[in-house]
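All remarks here apply to the structure that follows.
Yeah, one chain of the complex is gone here, protein chain that is, but the others are all in their spots.
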Amino acid sequence: MGSYVPATDADRAAMLAAVGVESLDELYAAIPASVRLARPLNLPEGASELEVSRRMQALAARNTVFPTLLRGAGAYRHFVPGIVPAICGKETFLTAYTPYQAEMSQGVLQAIFEFQTMVCELTDLDAANASVYDGATAAGEAAAMCRDRGRTRTLVSAGVNPQTLDVVRTYCAAVDAPLQIVPTRQGVTDLAGLADMAGQQDACLLVQQPNFYGLLEDIPALAQAAHAAGAKLIVSCNPIAMALLRTPGDCGADIAVGDGQPLGLPLAFGGPSVGFMAATAAMMRKLPGRIVGQTVDAEGRRAFVLTLQAREQHIRREKAGSNICSNQALCAMQAAVYLAAMGPAGLQEAARQSMQNAHALADLLCQVPGVRMAFPGPYFHEFVTTCPVPTGEALSALEARGILGGLPLEGELAGHLLWCATELNTPDEMRCAAEALREVCA
Amino acid sequence: MNIPATLRYTKSHEWVEALPEGIISVGLTDYAQHELGDIVFVNLPQIGDPVAAGERFADVESVKAVSDVYSPISGVVQAINEALLTDPAAINADPYGAWLIRVSGVALPADLLDAAAYQAEIGED
Partner (left out) sequence: MSTAQIPLIFERGQAGRSQSRLPVSGAPGAEIPPALARRCAPRLPQLSEVEVARHYSALERRAFGVNNGFYPLGSCTMKYNPRLNEDVAALPGFTQVHPLQPAHTVQGCLAALRQAETMLCDITGMDAMTFQPAAGAHGEWTGLLLIKAYHRARGNSARTKMLVPDSAHGTNPASAAMAGYTVVNIPSNAQGGVDLDALRAAAGPDTAGLMLTNPNTLGLFDPNIQEITDIVHSAGGLCYYDGANLNAIMGVARPGDMGFDVVHLNLHKTFSTPHGGGGPGSGPTGLKNFLRPYLPGPIPVEGPDGLAWQPAGAESIGRVKGFYGNFLVVVKALAYLYTLGREGVPQAAAHAVLNANYLMRRIAHLFPPAYDAPCMHEFVCTLAQLKKEHGVSAMDVAKAMIDAGMHPPTMYFPLIVHEALMFEPTETETRETLDEVADALAHIHAQALADPNALRAAPRTTPIGRPDDVAAARAPRVRYPRPESEARP
């Protein structure tokens, strides 16, 4: 059987004697017999490293890795420079705990401080935290930052990723805070509808840029509308798109959140990823979770520490603004290494090529009879099309060619597909996808 | 420990000063700031908020602790000391100058401690 316990029989005997008990079992004398497990666990027998490796490889082999991905909807396959996993696999980064002991954790603290700065740069806001679980929970936490006694309602654009909406709904429902959906018009948040419903009970408006359908929202106008009602604006943004898009800070947003997975993290069946959060200076102290700050030691040397801890659960307990304890430190570092490896020009190029490929793909697909764009507005690297045959048939035809096609949408957009392209997609792949679609639609 | 004779006190270490026109100023005592250590942030109520005698109206943060501040009186917050939001250290440096809130619409309650009684109170701690 496998084990990571180093004790030999002689060790065990000596240690039991030192403790003053006869057996390992005696160590559990405090546990009443009535709650002791009277049988062995119903687990397989332990196994050697080689056996476990084989078993796990067999599991992995039961998944299909699509050579071509034309689907995003919240998880994106981008190019990852080789140095990114190499750095994040370093044993010390991997096996360190949260850097509460600052003197021996300057490396982790500095890496997080640099991540926070990069998030501020991408979003053009003043302060960022050390990260939260993912983009959806970041949105839920952001909405909680905005609520106060007088303003409790959260407005959420129907253009927000439905999973993000679900998570925000859970966060709000947990404390009986109301949530109202703002409808879309031609795929983007309906400004007129927003103006009608926004009022003095509203804490914030949550929108997504680019939105779930890939469309670009008019963030400056949305900021104006939210602020006119006295509400805060939260922008959930794709960090790669931020290389090209007008920033949340520049548009007047109070908080920017998003999922950092596109920044050098693998798809990984949806996790782990990393949620980033940035806010204006005025809202900095409402940010949840860990924040690294710069200070000095007694000799005046630059030092980094976890700061503003009196906001957090381990001190404020039930009065804390959030229960969040861990961040996704290693994933945050992965995003930071990615950004450092790509540089500003590389990031902009990845964004530009993703956008160009998406537009090229849209052109190819729309040459197939019966396929048209669902919405007229400008888009980044995702877009929605109609599908003249049942979406399942179209997707099966693509799957036969090793292509994961667009995501079939539900509800009012049933029968539509949400496509995505990134810099990884080649012209050949995209032609092949259009060809497969043409065949199945013929 | 500095305990000015002109002020009134609570057992939870707030000081109270009656200003003209029925305005009452509330802050933390020298003893309180000493016990709390270096204060790094103050969460104050908003102007217009009601406060109730014996209930918390603010909290003060040190690096590893947060402590509630209780109102000695019931009334409405008429002013907050906004300077403390950027300079919380003023509470450590000058606790009787660093008022937290001013409350209007109340008379000074009778059950507050005078300086001698407060001195006796903290002497017992």
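By written order: A and B. Residues from 1 in each chain.
The working rule: a contact is a pair of C-beta atoms (placed from the backbone, for glycine too) under 8 Å apart; a residue touches a chain by one contact, two chains touch by 3 or more.
Keep in mind that this is a model prediction, so the values were computed, not measured.
J.: I'm checking contacts with the chain that's been left out. Which of A:L94, A:A192, A:A414 or A:A442 qualifies?
T.: Of all options in A:L94, A:A192, A:A414 or A:A442, contact with the hidden chain holds for A:L94.
J.: Among the options A:T170, A:Q200 or A:Q367, which residue touches the chain absent from this view?
T.: A:T170
J.: Tell me which residue among A:A195, A:A282, A:C325 or A:A400 touches the hidden chain in the full complex.
T.: A:C325
J.: Touching the absent chain in the whole complex: find that residue among A:G2, A:G150, A:P183 or A:P376.
T.: A:G2
J.: Tell me which residue among A:A75, A:M283 or A:V384 touches the hidden chain in the full complex.
T.: A:A75
J.: With the missing chain put back, which residues of chain B would touch it? List them for me.
T.: Here the touching residues of chain B are 38, 40-41, 61, 63-64, 88-89.
Note that only the chains that are shown with their structure count from here on.
J.: Starting from the mean Cα coordinates of chain A and chain B, work out the distance between those two points in Å.
T.: So the centroids are 44 Å from each other.
J.: Spell out the part of chain B that touches chain A in their complex, as residue ranges.
T.: 40-41, 59, 61-66
J.: Considering the complex alone, what residue numbers of chain A touch chain B?
T.: Contact set of chain A toward chain B: 285, 308-311, 315-316, 319.
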